[in-house]
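If you scroll down you'll find the structure; I have some questions about it.
Only a part of the assembly is drawn; its chains keep their places, and the rest are absent.
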Amino acid sequence: MRDPRDACHVAIPARDLDEAVEFYVFGLGAKLARRYDDRVTFDFFGDQLVCHLSENVPAEAVAYPRHFGVSFARAEDFDRLVRVVEHRKLTVLSGPSLRFEGTAEQHRTLFLVDPSNNVLEFKNYDDPRLQY
Amino acid sequence: MRDPRDACHVAIPARDLDEAVEFYVFGLGAKLARRYDDRVTFDFFGDQLVCHLSENVPAEAVAYPRHFGVSFARAEDFDRLVRVVEHRKLTVLSGPSLRFEGTAEQHRTLFLVDPSNNVLEFKNYDDPRLQY
């Protein structure tokens, strides 16, 4: 278990901050915390995501090696994320699908793409102890 | 506050997995969770970090826009991280220094570089409520 008071910090590029707010807040349901001329910060599932205004965004969405997201300990939280994605028609790169099938570390996974071609992954392990 | 049972998930490239283990486990004090031919996974301060074997690593360490790390709610945890960095002589990109000085969101920050030129940021806000 992690400390509930600390926050993981992830910083990524965004070509347009309004677009980022649209996707992360009104799409994924993250919460807008602060906004500056060159960046916007979010409470992203309890962790801190920062989108820095940048022209240096990926030309296309590629799943590996760079991505970020959440590994949900409970199956219903993964299901709820899938429901948000469907209701709000967010862009899916792949999934939901099963990975490492038939092994102890089997898990469901869903890859999304944000408006700046950053890739997100949401996961749910059958055995949350193995989510690391 | 975030859910202590979920894990934030961050995936980054590594040019050499042994080097990654050396830096993240024996350097930063993360814990090795699983190892495959093409990736190694860590319990990184309670969240999940995955290093994917890749030749596509940054040519040099650049702080913005891409980096990741931890925002500590308590000052002593930031101090302890600084002590680990000093004792184990990890590569510092900049800091520890004060940012947004004289504002409500003032915080200490320290930037590190991993062996594949990925940039890490550790922070401690005077007001943890504003760490998002």
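Think of it as A and B in the order they're written, each chain with its own count starting at 1.
Everything below uses one rule, namely that a contact is a pair of C-beta atoms (placed from the backbone, for glycine too) under 8 Å apart; a residue touches a chain by one contact, two chains touch by 3 or more.
The model shown is predicted, which means the values in this text are computed figures rather than measured ones.
Taking the whole complex of the structure file rather than the 2 chains in place, the copy count of the single sequence reaches 8.
Throughout what follows, only the chains that are shown with their structure count from here on.
For the copy pair subunit A and subunit B, the superposing rotation over Cα atoms measures out at 180 degrees to the nearest 5.
Between the Cα centres of subunit A and subunit B there is a gap of 18 Å. Taken in their complex, subunit B has these residues touching subunit A: 1-14, 31, 33-34, 41-43, 45-48, 52, 54, 56, 64-74, 77, 105, 121, 123, 128, 130-132.
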